[in-house]
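For this depiction, one protein chain was excluded, whereas all remaining protein chains were kept in their positions.
Moving on to chain A:
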Amino acid sequence: MQLTLGPVLYNWKPEAWRDFYFRIADEAPVDVVIVGEVVCSKRSPFLEPHIPAVVERLSNAGKTVLMGSLTLMSLPRERKAMLELAGDDQFTMEVNDLTCLGMLGGKPHAIGPFVNIYNEATAKYFASRGATRICLPPELPLSAIRAIARSLPEVTFEVFAFGRVPLAISARCYHARLNKLSKDNCRFVCEQDPDGLAVTTLDDEPFLAMNGVQTLSYTCASLLGDIDKLRDAGAGSLRLSPQQCDMVAVAQLFRDVIDGKLAASDSAAKLSAIYPLQQSNGFLFSKPGAAFITDSGDVRRIVPAA
């Protein structure tokens, strides 16, 4: 089973972003890395100068590098940028919106978690158009993952296994709105929340997280304890989504459980020590995504020790 490092979803400082990938290249036991800005095109120019060095370092370290497409595109410049990316033979694209599919003209590509592949018929259609890797939508239950993955053994199916879960995308920037700014004049306020801005209910219960035009879960998805089930269902890779924590240690933990060096039962507490955020895996079991379902079927919340 492979490990994939998903794209950084947040607005990180460009140098911190570059250094993060340098360390991933040098130390993290991941097989595939997706690079690029997929949430907000206004952030892209800051990362672009660093992309060649990041790609070179990751490639030299033996990682497969994919370039992620934007998730929601409406501006002409966004479509133009994607057209250039799709036409660049140096990179394989991870498509996050069907906008890019026509541009690729059947060239082999990957499909990201923001394209709706909910069943084997749809997966087969995309495979027939050149998709060789597909990261399934995070809300898919295990039964669906199994039905899809088993029907297409030639495609590598990936499951979102760590990180705040991307739940929605809008044309409206909520970070800007919160700061009484417009999206066009946002002053990049999302950079103040490199791990997402926690949104709680009126009862002070953590619920969601804001990231510009994107809304994520408050909880951190963790399928660390479900790896055997995922492997049995035919998942070929697990996606780790970068958060503000030691992602090398997170990747190592997943690697150790996959390789049988660490018991899954011991892993949740270890993960909490690295990233002390409430964990969730409810989507996998057709329960509310915010829930955490234990091996015995209990619904509970893993809250890190204070």
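Keep this in mind: contacts are C-beta pairs under 8 Å (C-beta built on N, C-alpha and C of every residue); 3 or more make two chains touch, one makes a residue touch a chain; residues count from 1.
We adopt the following convention: contacts and distances are computed from a predicted model.
Engineer: There's a gap in the complex where one chain should be. From "Ubiquinone biosynthesis protein UbiU", "Hydrogenase expression/formation protein HypC", "Peroxidase" or "Phosphate transport system permease protein", what does UniProt name that chain?
Structural biologist: "Ubiquinone biosynthesis protein UbiU"
Engineer: Which is it among A:Pro45, A:Gly87 or A:Gly102 that touches the chain not included here?
Structural biologist: A:Gly102
Engineer: Consider the whole complex, including the chain that is not shown, and state which of A:Cys173, A:Leu240 or A:Val257 touches that chain.
Structural biologist: A:Cys173
Engineer: Which of A:Gly6, A:Pro138 or A:Pro242 touches the chain that is not shown?
Structural biologist: Residue touching the chain left out of view: A:Pro138.
Engineer: Counting contacts across the full complex, list the positions on chain A that touch the omitted chain.
Structural biologist: 71-74, 79, 82, 97-103, 114, 116-126, 137-140, 143-148, 165, 167-174, 176-179, 182-184, 197-205, 207-208, 210, 215, 217, 282-283, 286-291
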